[in-house]
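Removed from the display is one protein chain of the complex; every other protein chain stays in position.
The block that comes next holds chain A.
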Amino acid sequence: MGLKNNLHNLKEKYKGTKMAPAFNAIHTFLYLPNETTHNGTHIKAADDLKRTMNTVIMAMVPCLIFGMFNAGYQHNVAFGTGSVISGGLFSAEFWSLENLLIGAWKILPILVVSYGVGLLIEFIFAVIKKHEVEEGYLVTGMLVPLIVPVDIPLWMLAVAVAFGVVIGKEVFGGTGMNILNPALTIRAFLFFAYPTWMSGDKVWVEGAVKQDQLIAAGEKLDAISGETILGSLAQNKEAGYDVMDMFFGFIPGSVGETSTLLVLLGGLFLIFSKIGSWRIMLSSVLGALVMGLIFNGVVSSGWITESSKFYGLMSTEFWHHLLIGGFAFGTVFMATDPVTASQTNKGKWIYGFLIGFISILIRVFNPAYPEGVMLAILLMNVFAPTIDHYVVQGNVKQRMKRLKAKTA
């Protein structure tokens, strides 16, 4: 109780001054505020903004922990110090303490930088704007470490987070006012600013970049390659992983997006806790399948030959697209962001479908941007208000017609 009362006293002391929002935020983040009503005839809804955010974070924790194991596993396999999975999901080669430690050593600093920089900016803006610190960054801060390569330099991440929070969110007026998903803005910034650190066959494996530098200096001999499946397919090479590996997530990729299984569980958790929209998730999957089927049809009708540079990705079985790359993660955790998605039910179907559809389109036709999901969601974020506008106008028109029929 000591700390709580101290914080409360500090808050009282700074009430009405410039720093008040900062102290208020720390106090309410750690404890229930003293001012809360404890009894009386109030309707209490448990799902306030903070609870909503916490639910999403809980849904992502398994992905984060899996990402730590996977980072260590990919490192050990690539460097020849560990063996490839042999016994399915619960292989001892994967779930070893050593893997976890290697992964945690790299991923925890990313998490700390993501939250540290993001929250610092939120605090600064709250003090300048004289309003309370918003909870909006809690989810973004968790999303960011999951969608970057494990070897990303921390200072780049810090620059990108600062850019994403200021330009992606604060200039529009803070949480709830942003047009683009802040986490994806951060990733898009990294992707365009430092493309060598966001794509290629090195950054996905911890230590591979360093190995490359040592080779350049003439100290080591074996280059490490950890190409993602999308990267291999874009070069018309074999993926080299079977479907179960893709589904469980024993593949190279951004930290938290490899395991379709865990993303699926997280998605179900969000749907049953009524936080995430099942309409968006389902329609996005449908969109991706439709686009995948179209490409498969093009290949089987013989319009595209094996010499085409699109052959590798086009001939990928349509449902494999759901398992590789960041599609599943983006659909479940990014597309469903309630602020940037469509608000109307009909709008959500259109919005989700187009995300899935465009994701696969970009993925196949522009191998320079292997992560079509990111660009597709950002694009649809921009269009979400337009979709809503026409859905609402359509409804208005329909009701006007009904009214006229009634009065006539």
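Keep this in mind: contacts are C-beta pairs under 8 Å (C-beta built on N, C-alpha and C of every residue); 3 or more make two chains touch, one makes a residue touch a chain; residues count from 1.
Assume contacts and distances are computed from a predicted model.
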{"item": "Name of the absent chain as recorded in UniProt (options \"Na(+)-translocating NADH-quinone reductase subunit D\", \"Glucose-6-phosphate dehydrogenase assembly protein OpcA\", \"Response regulator transcription factor\" or \"Iron-sulfur cluster-binding protein\")", "value": "\"Na(+)-translocating NADH-quinone reductase subunit D\""}
{"item": "Sole residue of A:Gly173, A:Pro195, A:Gly297 or A:Gly394 that reaches the chain not shown, by the stated touch rule", "value": "A:Pro195"}
{"item": "Option from A:Val171, A:Val243 or A:Val396 whose C-beta touches the chain left out", "value": "A:Val171"}
{"item": "Contact residue for the chain not shown (choose from A:Pro153, A:Gly297 or A:Pro385)", "value": "A:Pro153"}
{"item": "For chain A, residues in touch with the removed chain", "value": "153, 155-156, 159, 167, 171, 189, 192-197"}
